[in-house]
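Take a look at this one; I'll ask things after.
One chain of protein is taken out of this complex; the other chains stay put.
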Amino acid sequence: AENPFKCAPGEKYVMNVMVSGVEYWFPVYEMFKQAGQQFGCETAYTGTPEYDVNKQIATFDQALAQKPAGILVHPMNSDPFIEPINRAIEQGTAVVTFAADSPNSKRVSYITSDNVAEGTYAADAVAKSMDGKGEYAVLENPGQDNHDKRVNAFVARMEAKWPDMKLVGRAASNQDPTKAYQAVLSLAQAHPDLGAVFMPEANSAIGAAQAAKEGGGKIKVMLADVNAKILDMIKAGEIFGSVNPNQGMQGYMGFMLLWMAKHPELIDPMNDAKRSGFNPMSVPFVDNGFSIVTADNADDFYWDKYLKRRGTKGIEE
Amino acid sequence: MTAQMKSESQGARWNLARLGSMREAGLIVIILALCIAMSFASPHFLTWGNFRAMLMSFSIEGIVVVGMTILLIVGGIDLSVGSVVAFSMVVSGALFLAGLDPWTASLIGIAVSALIGAVMGFFVTVVGLNHFITSLAAMVIVRGLCLIVTKGTPLSLFTLPPAFKAIGQGSFHGVPYVIIIFVVVVAVFDFLLRRATAFRKVFYTGSNEKAAQYSGIRTKQVKFWVTVLSSTLAGFAGVIYMSRFGAATPTFGAGMELNIIAAAVIGGASLNGGSGTIFGAILGMALLSVVTSSLILLDISVYWQDMIKGCILLAAVSIDHLLHRRKA
Amino acid sequence: MTAQMKSESQGARWNLARLGSMREAGLIVIILALCIAMSFASPHFLTWGNFRAMLMSFSIEGIVVVGMTILLIVGGIDLSVGSVVAFSMVVSGALFLAGLDPWTASLIGIAVSALIGAVMGFFVTVVGLNHFITSLAAMVIVRGLCLIVTKGTPLSLFTLPPAFKAIGQGSFHGVPYVIIIFVVVVAVFDFLLRRATAFRKVFYTGSNEKAAQYSGIRTKQVKFWVTVLSSTLAGFAGVIYMSRFGAATPTFGAGMELNIIAAAVIGGASLNGGSGTIFGAILGMALLSVVTSSLILLDISVYWQDMIKGCILLAAVSIDHLLHRRKA
């Protein structure tokens, strides 16, 4: 028979995010796009450049108005997306969430790296390098779910497994490098023995790492996510390390999940789906894993090098 | 004289002849021109779905714009609106989760917002601080309160009863209630601002506070109540957002104030007080929304969106200004 | 009269007797009070290290505050400063990565920032838009340009030569260059603003533009150049940030404008123009910074930080206002 893994003409899959100009999404889309191309589908990258759920929903709605086959969405907040996602499902557009979820909606699947595992791993790495003893602090971005999970997991792991590691300060840096800079400077003043600081994203880390460096380099900086600057600093030993979600897998598997959700006729599992009219494609959760970025492997995480290697135009196609 | 009185008596604002001389005419023309251009550029633009998405995206904010415009007219400004919207959501949401029925919870949320307005009003009229710094402090404090109430995590209000959710998510013969509420609020306040005696005092106070005092107007009272009104409308918007989103997010609406103020200013409100219309401010909001959604529909690269958006905005206000100036 | 002349001739600003009557006295008292309270609460507060840390954290922003204050005095406002800071970083950074030496690259970055100021100045003085809407559009456009240049990813300038990095990271006999630059910029502009003939025109234009015009002052020119100055200083700050962080982040400085304006307003600048001092604005900045770092030092929960910060801010400006009013 004919290869079933092919899109009909005009079949389009869309990825939708907030703060769309930010680097994290690009490698996700890169593989989303690749999977789409391999299936002969159209793909598009959409979203709002702002950190604003209302605006993101507007772009989601707009994308929806064009009746795409599926949307891979990073819902900035969970519940506000229930109604839009359900509306999408009703009109026949498949929806998969990634990196953040809307669990109460009818989205088909949710793909993410395990934020708790990331925080836990980061805690272990930091504690081990300090021989399980010392003071640490965290910078936060209160209100963003995946970031909160990472921080909480980090702290929880320390408490559970490393009793001699002492949490001496928490400050909100809200993804702003200057706030992170000031926070780390102040923390270092209040706690001269501060040995490590963890933050759940890369923007703050640029400021935090600089402050740590000016403090004489005694403070180990640990974070999640990467960018060129972070990688350079990791290589130079100025940043201790980073846990980086496998963005490529997030995008690729995100597409696959969408595609399957849109083509349930390909699957015929042993259950009551067929008889009762449910979508037989049921994979509620996928873990796309994460990488530990150290000086050894940092070179493989540069976005521009990756783009050059692949010879594509990134999100602009 | 008779002719004048006649046009006056017809309520006349919608009279075609007068439309040409309206402050808002320039904006209407520009928005229409953009829409026409867009309908050629993208087949998706002139669809009910897209139109609905645009209206939905600004109608709740539109309620906040109403309060802000009146506050700008009196010579004030309110940077705290985004925080108050969130706080109203959060308070109502928390009370609902604590077992209150959502309607009562919402009323309390709105009342608390009004109270915040009253506190700001106190600092402005009794202590004598200016609106900018007072509302800036309020913005920070109220955002802090949101974090304290929620411990930073969004409240999930999945269990809100359908009747309540309908406000934000339901529709009447295909027209979402949100849009209906928005249109009613705008129409009522636009009318009141043009016609009601109480609101005339707002213009006097904003135009020349001293002259208003010398006309026996209690300008402090006027400023106080307008401040309360702005916060109350923000609180009302917060409740509708809660119904629409079925959630109460502590970080919601951060940065909203700039967009709101921009809409009012584009629509002709002066930051120095004394002038502005609700209708104009809503057109300002509509302009911002049309531009944003056009860029998305045209599939403009995200890298370029902000730049193009800013340029269109600048061009639009320049054209509007020049059109209007020529007339004056 | 002789006594009066004498105090004048002593340059007098730092004369203790006059200090009491200064606009800034209230703020100084409040900041000192906070510092004293803090030194009891935390043994780390009154250390050179902490003082240095606080200075470091606001000194670059302090340069932006200087420009903003002058712009507020002339009756303007600049919402684009955060974007311009980022753009200056990004342009200089990109040019450096393209092979230019960092000094030339930085000069170009600053020049481009000045150009942005000139474009805004054009829209304000020739087209006739107000500063608010013009700089709002510029904020969006310039942020967009940052995205276009960087494609959304921070530029890593790890390879900047040590001599250049020293500006932002090095120090001279223990005093960071950043602090030295900050102090010099503030001192120079504070002096000029009080004493230079050219800057008097800024006050006149902001106080009553018409009166200034009637006196032969080309107020449009004044407004134009002040707009350029504000952007140029923002660009200069951007270059120093680049040197400090060894990176150029397209999203850098988003939301910075509110903090900057708040500092100037706390320090006595009026949003209606005509008054303000650099020294006051820097005190405003210092107040904000002391509060922020105190909260961290005291290990206040992140959920409570905003609320407490806002309350202290409100209390401080209220006390300052009342102290000052009593005198008047």
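By letter and in written order, the chains are A, B and C; residue numbering begins at 1 in each of them.
We adopt the following convention: a contact is a pair of C-beta atoms (placed from the backbone, for glycine too) under 8 Å apart; a residue touches a chain by one contact, two chains touch by 3 or more.
Here, contacts and distances are computed from a predicted model.
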Hidden chain of the complex, named as in its UniProt record, picked from "HypC/HybG/HupF family hydrogenase formation chaperone", "Anti-sigma regulatory factor", "Ribose transport system ATP-binding protein" or "ABC transporter-related protein": "Ribose transport system ATP-binding protein"
Residue among C:151, C:165 or C:201 touching the omitted chain: C:201
Contact with the hidden chain (one of C:116, C:212 or C:278): C:212
Of B:67, B:274 or B:310, the one touching the omitted chain in the full complex: B:274
Contacts of subunit C with the absent chain, listed as residue ranges: 5, 8-9, 195-198, 200-201, 203-204, 206-208, 210-218, 274-275
Touching residues on subunit B - with respect to the absent chain: 1, 4-5, 8-9, 195-198, 200-201, 203-204, 207-208, 210-218, 274-275
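Rule of thumb we're sticking to: only the chains that are shown with their structure count from here on.
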Distance between chain centroids, defined by C-alpha means - subunit B, subunit C (Å): 31
Where subunit A touches two or more other chains at once, by residue number: 21, 49, 142
Shared-contact residues (touching 2 or more other chains) in subunit C: 147, 151-152, 255, 302-303, 305-306
Complex contacts: residues of subunit B adjacent to subunit C: 79, 123, 127-130, 132-134, 136-145, 147-148, 151-152, 255, 258, 261-262, 265-266, 271-272, 302-311, 313-314, 317-318, 321-322, 325
Sites on subunit C touched by subunit A in the complex: 42, 44, 47, 49-50, 53-54, 56-58, 61, 147, 151-158, 169, 241, 244-247, 249-256, 289, 292-293, 296-297, 299, 301-303, 305-306
For the subunit A and subunit C complex, residues of the former touching the latter: 19, 21-23, 26, 49, 140, 142, 168-172, 176-178, 181-183, 185-190, 192, 203, 206-207, 210, 213-214, 227-229, 231-233, 236, 303-304, 314
